[in-house]
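I'd like to ask you about the structure that follows.
What you see is the complex with one protein chain gone and the rest in place.
On to chain A.
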Amino acid sequence: MTTTPDSVGLGMPQLPAPDYPDDVRARLERDAREIIARYPGSRSALLPLLHLVQSEEGHVTRTGMQFCADVLGLTTAEVTAVATFYTMYRRRPSGDYQVGVCTNTLCAVMGGDAIFEALQDHLGVGNGGTTDDGKVTLEHIECNAACDFAPVVMVNWEFFDNQTVESAKRLVDDLRTGVPVAPTRGAPLCTFKETARILAGFPDEREGAVEASGSAGPASLTGLRLAKGEAARVVHPRDGGPHDAAQDRAPGDATPHDPSLAEHLSSHDAPQDTSASDPANPAGPTAEEGE
């Protein structure tokens, strides 16, 4: 784990932040002018500018904040107040790939908690920790608007849908060994710095990046296919998501379950009064659950 606790300054005030090298500053100033021109009021450029300085150094440094303050005519206190409010701005060096496991209620219940716990063990880092090779920073994230693909893992803010403990471990292993991985929704991964540049408002110019992963994820099409009478073609997204297709299955992996039509498209919602885990069952919620 390469993370260190934020140091506490005692006594001496901090020295002013060092400046960027002249060539870097000139390049960033050109970008900054382009960003500022998008807005009627220059201060609106602050969030994209913070993404921009993050794309330079991988996190928002004092130098980066000083730069934002300079180009916008703000104080560093004003910039710091904003930079510390938003969770996407990192405040210390981190890995090339930010792996975020959704642990908001729905994903957590569907397996996000188990995935996050397993990845912490597997990588030997805690929340916000970075692996020694500087490749992966692990954190838990809040709801990322993909609940119909739960449990969800984001890598550099691309979607890896319908994850399992095994698929998530394979994912971080691949990231660390440099095996290319494809998101279920999104483009082939770029580094965290490159992602930050897109967030600053500079379009991803890589060939095929916009097209990658097709028009819509399978869950997004569930209702449409039913409405078009293509119900028979509805595939249970958890069993046939593009993630499974995109990644080679290791020999010995369980065969993906292919539910029959009757199984997942029954004409009733089938309350099961005799389910072993039904609290209404005379046997109660069963002893083993309480253990």
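Basically, a residue touches a chain if its C-beta (ideal position, glycine included) is under 8 Å from a C-beta of that chain, and two chains touch if they have at least 3 such contacts; residues count from 1.
Note that contacts and distances are computed from a predicted model.
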item	value
Complex member absent from the view - protein name from UniProt, among "TRAP transporter small permease protein", "Glycerol transport system ATP-binding protein", "Sarcosine oxidase subunit alpha" or "NADH-quinone oxidoreductase subunit F"	"NADH-quinone oxidoreductase subunit F"
Omitted-chain contact residue, chosen from A:28, A:65, A:141 or A:175	A:141
For chain A, residues in touch with the removed chain	38-41, 43-48, 50-51, 72, 81-82, 85-89, 100, 103-106, 108-111, 113-114, 141-151, 154, 156-159, 162, 164, 183, 185-187, 195, 198-201, 203-204, 209-229, 231, 234, 236-238, 254-255, 257, 259, 263-272, 275, 277-279, 285, 288-291
